[in-house]
Structures are given as structure tokens and as C-alpha cells.
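The following block contains the structure, expressed as C-alpha cells.
The complex appears here without one of its protein chains, the remainder shown in place.
Chain nomenclature is as follows: A, B and C, assigned in order of appearance, with residue numbering initiated at 1 for each chain independently.
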Amino acid sequence: MKAIIHIELKPGVLDPQGRTIARSLAHLGFGDVKGARQGKTIELDLNTEDKKIAQAQVKEMCEQLLANTVIENYHIKITE
Amino acid sequence: MKAIIHIELKPGVLDPQGRTIARSLAHLGFGDVKGARQGKTIELDLNTEDKKIAQAQVKEMCEQLLANTVIENYHIKITE
Amino acid sequence: MRAPDLFTSETVAEHGLSEDEYALICERLGREPNLTELGIFSVMWSEHCSYKSSRRHLKKLLTKGKRVIQGPGENAGVIDIDDGDVIIFKMESHNHPSYIEPYQGAATGVGGIMRDVFTMGARPIANLNALRFGDPDHPKTKSLLAGVVRGIGGYGNCVGVPTVGGETNFHPGYNGNILVNAMCVGHAKADKVFYSAAKGVGNPVFYVGSKTGRDGIHGATMASAEFDDDSDAKRPTVQVGDPFTEKLLIEACLELMATDVIIAIQDMGAAGLTSSSIEMADKGGVGIKINLDKVPQREPGMTPYEMMLSESQERMLMVLTPGKENIAVKIFEKWDLDVANIGKTTDTGRLVLTHKRKTVCDIPIAPLADDAPNLNRPYKKPKKLPVLDHDPMFDPIKRGSDYNSVIKTLLAHPNIASKRWIWEQYDRTVMGDTIDSSQSGGGAAIVRIHGQNKAVAIATDCTPRYCAADPFEGGKQAVVETWRNLICTGAMPIAITDCLNFGNPERADIMGQFVYAIKGIDAACRALDYPVVSGNVSLYNETNQKAIPPTPAIGGVGLISDLQKMHTIAGAKDGHTLILIGATKGWLGASLYAQAILGYAADKDPAHAPPPVDLNAEKANGNYIRKLINNRRLSAAHDLSDGGLALAAIEMAFSCGHGIKLYQQSEIPLYAWLFGEDQARYLIAVDEFSINPVISTAKSLGITAKKVGEIGGTRLIAEGAFDMSLKDAHMIYESWLPDYMAS
Partner (left out) sequence: METAVIVFPASNCERDACVALERVTGKKPHRVWHGDTELPKVDFVIIPGGFSYGDYLRSGAIAARSPIVQDIVKKAKTGLPVAGFCNGFQILTEAGLLPGVLMRNKGLRFICKPQTLKITNSRSMFTKAYGDKREITVPIAHFDGNYFADKPTLEKLESSGQIVFKYVGNPNGSAHDIAGICNEAGNVLGMMPHPERAIDPLHGGTDGTAFFKSILEARA
């Protein structure tokens, strides 16, 4: 199975990277951009074949390591 | 409109981050993880209301700034 | 000539081989090569590995000296700094990769040069970088600069080696071809230096470090579909660096080197497994047999061709003492690195590769190494340019301007303005032994030998403006400028590394630049007893038939044997007197003033001869300055370079935080006095008791010495010329680069 984890900054946490992206896009003449946020994705290859187990495991991984829940939210998507 | 851009390393490009993440998950006892790849997401708020124009614009942004097309691939998703 | 049967002419050409060269390969083999062999020949006979255009000229360089332990020919040069300590150093280019992908190109350049140094047993203690970018107004310049600097920092900072100095130039001649030259300096004990000669037959060959992937396999090979099934996504040819693995590799190698297990060791640089195995075998006078199935691989289905040509980073090849392999395995496993026994040395003198139980390559080593093509390319002697004579119209006032404006223009000139935006992104203080770095604005960095009272001084220099105008004088000048920068710290200059960046050697004028620059370098090395111990040649730096300005970057290393007897530029004291050492004629040809103010050759070919370098004067003046520093006669010393006396004095003021005043003089026109770039000159600061002794001793030695000004106050003043506040001037100097990067 595969797990795709999206990790993004919680609303309200300042995102300097996103801000800089928005600003540089404006500089480049893309005036339509009102704002940008940057997040990350982690794609895991899992040995498990059970979707439920996978979901639970990945959640545990996020809590323990992959996300810093002080500033980040995460979403898990399990595929095939 | 919103655009969500996923940027990931091209296949075959060394991903030291992904490798390290996989290894430390294994260390933490998540033996089921066979591999990990890390990518990033950029979420843009756009002023445009036309999906086609948005798509074309965002593609241009990716080529010019957001993605490093020498080593990265990108996918664009335009929503509402 | 035999036409190739196995390969089309295109395939041969895509491998960078001429028809003649292909015929030669067939002759040496007595048959046509297979694809793997063709790939191996193509990289080994490339300019980069074979030095086929440059070899015969490099041979003439002075490479010996009483402190030279190892000159060119090994991974890096080794010099003796007493007490059983040695310094191992080298500079290398990563120009092309940095243009394609500035971050990774520059990062892997830093990684590569560090491996050259720790391969020989040294712990890297300092990195430097010599950078040349195109016109600041060129659309690519800003992002290239940002990417390169991030890459250098991203790698060096992570590995934990301070990046202590360098130089940065802008010139339209680099618009399509930037230069990224990285230098690494390491420290080792004399009895723990490791070499690459794989001596002895039957010894195991070990692969350590990262796995091999399909990184950096050259463009030519992409095009040929026969060895690449999944032809969907074109594979990127850039390598990605992993400083984390490099750090592990350094620690693991140094740990292993403390034992007696290693017979020979070599990093896998350009042409990876191919060049490392061949060079080791060639130097050891043995053959080598490798089982490619044992090579740690990152991706499934790699072909022998891909494995041999891969430029995956952070890998090393070692020949170990039989029976002691386990010691190595344990250490590399502890550091979480791949380690594999992939073959052994043989007595056949051949490179034999097996893959899936088949022999996929069996070729003699000699034609790949020592016996590779050695060309004698035609070259044209560069023509001498006219001297630029003084002209009353060069006076700023006559030009409807004034000296204050001139100073402002020069301080904001891309080649003068502060590079703080760059070096603040480099960790300069990690390891706790950095005594002086870019931060002071001096020409050389000072790095202490850990736990001792001595240090090395390190500088990189080259003035492409001069080299373009006269490669011979420019070559000399690059060497002597490093020498002067080292001298100004009180160091004894010992040796240099060079990184020779030029255009297409197939053109006689470019080859002429190359040959004459080398002659100039050599002349300076001999005059100063300052040999070349390592280096690198980078040719074909051009776009659309337009070559870069010839850029022989030089990295110099000197020894400060007593840290109590050294200097930084920042030491100049309030109330001290400024003395100019060396003769001033007011040479303006190819000067910054001529370029930036008079508008000569701003972005065209140079128009006038650069300042000639009088090597006898360099030697006499430099040795005198060093003696003064060692006798603690000075509070600061700075050499005169771009912008002449005015800029040297102002830089000194910036570094020490006090104002300066330069006195009126009447010997030569004011503009030439202030901005002339005559060589072999130093500006020194002395207290009142030292003025007379310093000047009279100079006289007795036949050295020109003249009281030219004083330190103090809060203004920058040259009587009859400029007068502005130190603070304002400093603001201008500091603002250009950050403003440019933010624009």
C-alpha cells in the first residue's frame, strides 16, 4: 500500500516561505496571485495490505515523527 | 480560484530526505515502511475565475519559479 | 582509417570522440569496443579526465619546493607546515553543472573538492569559493547567484566545515557561462597521508559511501536508446548532493585511516567508478577486476554502462590490506554507509568488469590513463595592447563630475561592493578555529591548526580584466595577488592550487590565452618560490562561440607559525600613519577606474595593457612587509588591487571603523595617484615611532616607501579630491548587493 501524507502549517502560523513565493510571483508579473502557502508531502511505501492498519500506523508515525503538531496539521490518504 | 501544485523529485533523482525519513521510521519501530519520498505542495489563491486561464498561468509559474524542472516534476490541480 | 561497424558515427560523436580517436581505440584494443568500453574510453579521454589539451603545458609549471610533499598528480597537493603537520588542498571547478542547476551544481562542487582532500587523510578545515557571474542586469544572473550561494552554504554548513573566504566578480563575459570554483583546505599528520596507488596484486577493492544511481550520466548517453529501456522521462544529468552522507563519509574514512587497513584510497569524482578504478590501478601499476553485481545500486536494472559512468556523489573506492577487511566493514556499518567488496587488484594490467557472470569489459589500462591522447594544439600568441597614457580629460572634474561621485560609483560597483549578502550565508565560525574570514574584509582568511599556536592563511584571487587584456601578465598577477594577501596576515606563503577556466582550446587564440597564462603563473611561482601543488583545468567555457574572459583562479596557502605575530586588516588604530610601500606610476590601463569611470571595455574586449607585474619588486616588497609584521611594527596591512590606493585606504577604514585622510601629492595626476593599479604595493598602518624606521629601512633595501596619510576621525578624505562621511560611504558599499538581490 501507499500512504500520502500532506503536512501543512496550521492557520495562523506565519509561513515565510509562502509569503516569499507570493511576493516573487508578483515580481515576475503574476499579479493574480493573492497568497501562497507551502506544505510538504511524504509518500510512504508500506508492506501492510490492510487499509485500516495502514491508516492507524501512519497516524502514529505522524504523531511521533512526521508532523510537529505544535505548528502543523496533517492529512493521510491511503491508496491501493 | 485555488491552485494546488505538487512538486516531487523526478524518478531516479537521489532523495536523501526520503531515505532518511524511511530509515528513522524503521528505527522507531515502523518496520512496515519500505521507502519514503518527500515532495512539496504549494497552494495558491488566485484572482482569476477562469479555470483555463488559471491552469495556463500556474503552469507558467511552475516553469519560471516554483519547480526546478531540471530535477523536479510538478502536477497542477485547480479547484473551485 | 577504419569506419566504425558497431556504432554509428553519431554515437561515437555523442561520446565526444573524434573519428580519429575512435580509430585509435580500435587500434589499441585490436578490435572495436563494446558499448561499455566505448563509454569508458569516452570519459577517460574527455578533456576533463585526460587533460589532453593541457597536459603538456601544465608539465612546465614549478611543482617542487622544500615544503612540497606531494605536487600535482594526486587527489590534492600536500605541503609541510612543520611539527609533523601537513596541509592538503585543492581547488576545482563546477561551472557547467552550476549553470544548469545552481544549487545542486555548487553543492556537489563543494562536496567533490572536500572528498579530494579527505581522501588523502586530511580533516577539511576550510572552504573557499571563487565565483564569476555575468552582468548583474542579465536576466539569469540573480537567480544563478542566489542558487550557487545557497548551494555552497547548504553543503558546507551542513558538513560543518567553515567557508572562510573567496571572491565574486561580475562581467558580461560570464553571462552564458558562470564559474564556480571551490577550494578546500585540510589538515593531516605527515605520517597519515593516504595516496591512490593501488599497490600489490590480489588485494580487495572496496566500495564505500552512497549507492550508485543513474546520476550525471552524460547527455550523450541519454540519446542512445539501446541501453535504456524506459525511455519515458528523460533522466536528469545533474547530480544531487547529500551533505549528511558526506559528513558520515568524512568521519568514517578518518576513523578507518587511524588504523592500518588502507593501502590506497580514491574518491569517485567525475566519471565515478571508471576514473577512480583506472587511476588507482594505473598508479599502482596493477590491473583491476570488478564484479559489478556487487556494486551497491540505488535503482533496479542498472547496466554496466550506467554503473561505470554514474556520477553519484559521496562514494569512495579503497584497496584494503587482505585479512583486515572486517575492520573497515565495521566502521562503515557503524556510520550507516554502504560498504561492499567489489573486486581485487590483478597482475594483468587490464580493467576487467563482469556483470551477471559475463565479462562486459576487458581493456588495457595504459591507453586509458598515462597513454591517453596528449594533444599539441596550435596556439596564437596574444597580441600586446597599447598602454593607456594619462590624459587631463581623465580628471573627474574635467569630466563634469567630482571625486565624491567617483568614490560612490566605485563603492557601489558590483566588483567592489561588499559581498556580505553572500558570506553571511556561510558558516564561517564552525570548528572554533576561524581567526579571520570574509568578515574582516581582508584578502586572506586565517584558520588555526586545532589545539596549536599556528595557523594557515588562505586566499583566492584572479583579476579576469587583466587576464583578458594580457594573459601572461594576468596569470602572473593572479599568483602575486594571493601572495600579497597572505603576506598581509604575516604568513609565509608556501604554495598554490590553480583552477584554470578558459574557452574552447580548439581555437588558437583561446589556446594562446591558456598557454600564456600558464607561462605567467609559472614565472610568478618561480620568482616567489611558490610552487603549484594541485589544480584543475576547465575548458570549453563558452556560449555561442563567445569565450569567457580567461580566468586562472589561484588559491594560495601560507603558514603563520606564531599566532602572536599575525595581523588582520581590522587592526589599524586611530592616529596611526599610513605608509605606501611600492612604486606608483599611476597605471590606469585595464584598471577599475578605466572600466567603471572612463568607460573603457566595460563590456567589450579589453582596450589597454594591464599593469605589468615586476616580480622582483613583488618579492622584495612582500618580504619586507612580512618582516615588519613579524617584528610587530604594523597595526594593519592591506594590498592594493582593484581601485588602487583610494579603495585600499577606504577598505582599511571600513575594517577598523575609523576615518582616513590621504595627503595631497604632486608627482602624478591626482586621479592616477588615487586609482592607478600599479602592482607590488601595500598600504600599511604604523604608530608614530615606527614611521621613520619603516621608511628608512625600506630605502636601504631599495624599496619605495612614502607617508601618504593617516587614520582617524569619521570621514574619508583625500586632500584635493574626496571628502565624505565614513558612515555614508559604508552604507553605499554595503547596500549594492542586498539591494540588487531584493530587486
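The definition used in the following text is that contacts are C-beta pairs under 8 Å (C-beta built on N, C-alpha and C of every residue); 3 or more make two chains touch, one makes a residue touch a chain.
Worth saying up front: this structure is predicted, and the values here are computed from it rather than measured.
Enquirer: Could you run through the displayed chains and say which ones the absent chain touches?
Expert: In the entire complex, chains touched by the missing one are A, B, C.
Enquirer: Which of these touches the unseen chain: C:T259, C:N376 or C:T429?
Expert: C:T429
Enquirer: Going by the touch rule given at the top, which residues of chain A touch the chain that is not shown?
Expert: On the side of chain A, residues 13-14, 16-17, 20, 64-66, 68, 70-71 touch the unshown chain.
Enquirer: Touching the missing chain, which residues of chain C?
Expert: These residues of chain C touch the chain that is not shown: 150, 153-154, 157-160, 242-245, 247-248, 251, 335-336, 423-432, 434-435, 439, 448, 450, 563.
Enquirer: Residue by residue, what part of chain B touches the chain that was omitted?
Expert: Counting over the whole complex, chain B touches the hidden chain at residues 16-17, 20-21, 24, 27-28, 38.
Here is the rule we use: only the chains that are shown with their structure count from here on.
Enquirer: Averaged over CA atoms, how far is the centre of chain A from the centre of chain B? Could you give it in whole Å?
Expert: That pair's centroid distance is 10 Å.
Enquirer: So which bits of chain B are touching at least two other chains?
Expert: None at all.
Enquirer: Tell me, which residues of chain C touch at least two other chains?
Expert: Expected reply: no residues.
Enquirer: Under the stated contact criterion, what part of chain B meets chain C in this complex?
Expert: Checking each residue of chain B against chain C gives 9-16, 20, 23, 68, 70-71, 73.
Enquirer: In the complex formed with chain B, which residues of chain A make contact?
Expert: Answer in residue numbers: 6, 8, 18, 21-22, 24-25, 28, 30-48, 57, 60-61, 64-66.
Enquirer: Name, in rising order, each residue of chain C that touches chain B in their complex.
Expert: It comes out as residues 100-101, 103-104, 210, 213-215, 233, 235-236, 238-240, 242, 244-245, 298-299, 312-313, 336.
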